[in-house]
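All protein chains but one are shown in place.
Chains here go by letter, A and B, matching the order in which they are written, and residues are numbered from 1 within each.
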Amino acid sequence: MKRSTRVLRLLMVGALVMGAAACGDDDEDPKSSETTTGGTGEAPEEGEPITLAANPWTGSMVNAQVAKVVLEAELGTEVTISEVDENVTWEGLDDGSIDAVLEVWPSGHAEDYATYIDDKGSVVDIGKLGPSAKIGWYIPKAVADEYPALTTWEGFADDELASMFKTAESGDLGQFLMGDPSYVSYDEQIIANLELPLKFVVAGSEAGLLTAIQDADANGTPLLLQFWQPHWLHSKVELVEVELPEVTDECLASAEAGDGLYACDYPVDELYKAASAGLEAKNTAAFDFLSKFQLTTDQQNEIAAMIDGDEMDPAEAAQTWVDANADVVAAWL
Amino acid sequence: MTTGIAVDGLWKVFGPKGERLVGSPDADRPRRELEADTGCVVAMRDIRFAVSPGEVFVVMGLSGSGKSTLVRCLTRLIEPTAGTISIGDIDVTAADTDALLELRRHRVSMVFQHFGLLPHRTLVDNVGFGLELRGVDKSERRQAAERVLELVGLGGMGQSKPDQLSGGQQQRVGLARALATDPDVMLFDEPFSALDPLIRRDMQDEVCRLHADVGKTMVFITHDLAEALRLGDRIAIMRDGRFVQVGTPEEVVGSPADDYVRNFVRDVPRSHVISVGAIMAPHSPGDYVTTVVSTTKVRDVVGHVASSDLPVQVVDESGVPVGSVDRLAVLEVIAGDDIHEIRAAASS
Partner (left out) sequence: MPRGLVPVVVFAIVGLLLAQTGSEVPEGFDIGLTDWMQDRYKWTVLNDDHWMFTRFFHPIGDALGSTYDFVLWVLRALRWPGVLAAAAAIGARTGGWKAAVAGSMLLFGCGVIADWDNTMITLALMIVAVVVSLLIGLPLGIWSARNVQVESILRSVLDTAQVMPVYVYLMPIVVFFGIQAPAVIVATVIFAVPPAVRITNLGLRSVPVVTEEVGRSFGSTRGQLLRKVQLPMARPTILLGLNQVIMMAFGVVVIAALVGSGGLGQDVLTGLQKIDVGKSFAPGLALVFAAIALDRISTGQRTVSVRRRFSMPTWWERPRVALTVLFGAVIGVGVAATLLGADTFPESFTVDISQSVSDAAKWVTDHLATGVPVVGGTKSISDFFLLNFLNPMQEAFIDAAWWVVVLVIAAIGWASGGWRLGVLCGGCFVAIASLGIAADRESVWDKAMITLAQVLVVVAVSVVIALPLGLAAGRSDRLNRFLRPVLDTAQALPQFAYIVPVLFLFPPGRTPGIFASIIYAVPPCIRLTSLGLREVPVGPREAATSFGATPRQEMMRVQIPLALRSVMLGINQTVLMALSMVIIAALVGAGGLGLEAVFGLTKKQVGRGLTGGLAIVLLAIVLDRVTQAWGRDRQRSAADRHR
C-alpha cells in the first residue's frame, strides 16, 4: 500500500473527527463538554454534576475532597475535582467550567475579586472558609532557641546576628529568602524601611523555599524566610515566626497606595470561597451546601496531616474524616 | 501516427530580464563577462530545426552547451525566453496550461539521465505513472505497465522496488515508463550516460530495436559522439547554446562545419560512417571488382579493394550505376587528416 495515501488518509480521519466533534458540539450545551470525565449516568432527579477546583496545595485539596465526599453521598451530586493553578481557576469560574473553589487567599487575588466579582459579576463570593491565613517572617526553631533575640525584628538590626544569614547569593548582607515571587511580598520594603542589614533573595518557587527549609532544618544552619500559615510543612518542620512591628492603619494605607513605605507585619487574611455565577441556577442544593461549607484551621490541618504525614490518598483521608465527624457535616446541610 | 517537431528562433536566457538579451549583440559577449554585468546566462540562442515524423534526431554537445535546456524547453519544463515550438499540430509555445498537460500526458514522454524513478513505488506503479496522471483506472494501467515491462525485458518484476534493480535495469524501467503512455514523441536526456559502457551499448541496441518496432519520433540528447552516430538519423552539434552543425552522421564526420566539430570527430573511424556515395568518383565504364549501392559504408568495401586492384562500382537504389570507388579513395577515408601525405606518397 502506498504510504502517501495512508498519511493523507490518517490526516483526513483526524480532520473528520475534529469536524464531527465541532458540528456535534453546536447542538449541545457547550458547558457539558467541559465537565470532562464523569458521565456514568446518574438518575436525572439528582443534581447536575459539578466541578470543584483544587489548587496546588494540600489545604485546597482537602477542602475539595471533603466537599466531594459530602456532595456525592448526601446530595447525589457528582463531583469532578480539577487540579488547576489558582490564577487559571478564576478564568474557569468565569466561563463556568469550574463551579467553585473553596479556598481563596485574598492577598493574592484583590484584582481578580475586583474584575470577576465586582465588575463582571461572573463569579460570586460565597463566604469565608474559616481559617485565617497569615504571612510572616520565619526562622528554624533551633536558631530561635540558640539566639532568642532573633525572634523579633530588632534582633536582625544587629549586624553580627544578621551576618549569620549570609550566603553566596546575598553577598555581605544576611539573606532573606522569598519563595515564589508571585506571592504577596512587602519584605523588600520592610527591610529597607526598618534599615535591616539584609538582602532580599528570591528562591523562584515554593519548591525552592521548601528545600531550603528542610536543608536548614537538617543541618541546623540559619535561615530567614517569608512563610505562612497554614502550610503542611509546619507539621514536619518547626519554624518560629519573627515578630514584626504591629500592623497599623498607616501601614495598610501605604500598602494600598504602593508608596514603598510599608514597615510592619502582614495583616491576617480571611480565606474565602468563590463560585461561578451560574452554579446557583444549575445546582441550587450544591450551591447552598458550598456556601455553608466551613473548616477550621485545626480540622484542615488534621486532614492534611493524614495526606502529607501518613501518605494517605486525599479521597480516602477525606472519607475517613467525614465518617468520624458527622456532626460537623450535619451543620453544612 | 507519428509527429514531427519544428523549432524556430528558440532562445533561453537565465537571469533577470533575460528577454532583453534576445537577439542583442550583448548575447554574444563571453559568458563570464555577461554574467558579471547582467546576471544573465544565455543557455540557448536562436535554435532552429525540424524533426520529421519517425526520425531520430540527436543533439550532441559537451556539458554546459545548453542541450539539456533545449530538451526541457520542448515541453516547456523550462520556459523558453523566445521562439516557437510546434509538435505535430500543437503550438507548444502558445499552449495554455491544459493544452500543455494534454501534450505531456498524451503526446510526448521523456527518459531522464538519472532515471528519475520514484523510489516509493513499485515498478508497475512507476511505469504506470503517466497513465495514472491521465486518470486511467488501476487494473488497466497495471496491465499496460506489465506489457511494457515485458517489452523492455523486465517481465515479472513488476512488484519490485527501484532500489532492488541495477542501473541498467532501472533505465529500462525509465524507458518503459516513457513507452507506457504510447506517445508520438520520445525525448531522451542523456539517458545512458550514467551506465557502464557494455550496458550502455545494450541499451542503445534496445532503443534501435524499439525505434524499429514502434517508429516513434525521437529527440536524443547525448555527450557521447559514438552514441550520436549510432542512433541518429541526423545529428546537431551544440556549442555555447548554438547549433554549430546539423546533418547526417556522414555529413558531420565527412565534412565538419568548423574546427570545433572537426576536433570532435577526429577520432571517429570514418570508414564506419561515411558511405561510398560520398567519396565516389564520377561513373565511367570499365572493369569493377564488384558492385554496391551508394549507401554502403566505406569499411564494407575495404575487402574488395584490398583483394583487387580494380575499383568498386557504385549504383543507386534502382541499380543505375552512379560512380566508382578505388583503393586510394578508400585509404583516404581510413587515413583521415593525413590524406595529403598519402597522396604525395602515392604519386612519388
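Please note the rule applied: contacts are C-beta pairs under 8 Å (C-beta built on N, C-alpha and C of every residue); 3 or more make two chains touch, one makes a residue touch a chain.
Small disclaimer: the values here were computed from a predicted structure and weren't measured.
A.B. asks: Thinking of the whole complex, not just what is shown, which of B:119, B:156, B:282 or B:319 touches the missing chain?
C.D. replies: Considering the complete complex, B:119 is the one touching the chain left out.
A.B. asks: Looking at the whole complex, which of B:3, B:69 or B:109 touches the chain that is not displayed?
C.D. replies: With B:3, B:69 or B:109 as choices, the missing chain is touched by B:109.
A.B. asks: Can you tell me which of B:101, B:208, B:281 or B:306 touches the chain that was removed from the display?
C.D. replies: B:101
A.B. asks: Using the document's definition of touch, tell me which of A:161, A:202, A:261 or A:315 contacts the absent chain.
C.D. replies: A:202
A.B. asks: Residue-wise, where is chain B in contact with the chain that is not depicted?
C.D. replies: 72, 75, 77, 100-106, 108-110, 112-114, 116, 118-121, 129-130, 132-134, 161, 163, 177, 181, 187
A.B. asks: Spell out, residue by residue, where the missing chain touches chain A.
C.D. replies: 1-4, 6-8, 11, 14-15, 17-18, 21-22, 24-26, 30, 33-34, 36, 53, 56-57, 82-85, 87-88, 91-92, 94-95, 97-98, 111-112, 115, 119-120, 167-169, 171, 177, 180-182, 201-212, 214-215, 219, 308
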